[in-house]
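As you look at this complex, bear in mind that one protein chain is not there, while each of the others sits in place.
Entry: subunit A
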Amino acid sequence: MLFCNIKGVTNGFPLRIEMEKFVVKEVEFNADFLRNVFPKIEWKALVDAAQSMGYAELPKDTEWPTMLLDDSNEFLKKFQHALLELHLEEGALICPETGRRFPVNKGIPNMLLHEDEV
């Protein structure tokens, strides 16, 4: 879900997160996947998104590719947590440009536009 937000589902990017409730769903660690997906992620947007969900462990700057290849996988595990394990369950996504609020209920963001917004 973070992913959709991060890559901007609507006009205006990135969407700001208004968190009422979040859940953590653990996933199996997959270093290759994380390394592959890393270049597609806008880092600052992910850092901000994680922060608004109460997770402040991500470094602001990434020393690519050193951090990705570090044997301890410390960075990758934090990256995984922010990207794949933190889910916004209840709250909203806010467009930074227009302030339009997209509600999130039961983990499903409602990105439908009104007729005059299409």
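By our rule, a contact is a pair of C-beta atoms (placed from the backbone, for glycine too) under 8 Å apart; a residue touches a chain by one contact, two chains touch by 3 or more; residues count from 1.
Just so we're on the same page, contacts and distances are computed from a predicted model.
This complex has a chain not shown, and the name its UniProt record holds, of "Methyltransferase-like protein 5", "N-alpha-acetyltransferase 35, NatC auxiliary subunit", "V-type H+-transporting ATPase subunit D" or "Checkpoint protein", is "Methyltransferase-like protein 5". Of the candidate positions A:M19, A:I94 or A:M111, contact with the hidden chain is made by A:M111.
Touching residues on subunit A toward the chain that is not drawn are 1, 3-4, 7-11, 13, 25, 27, 30, 32-33, 37, 40, 84, 87, 106-113, 118.
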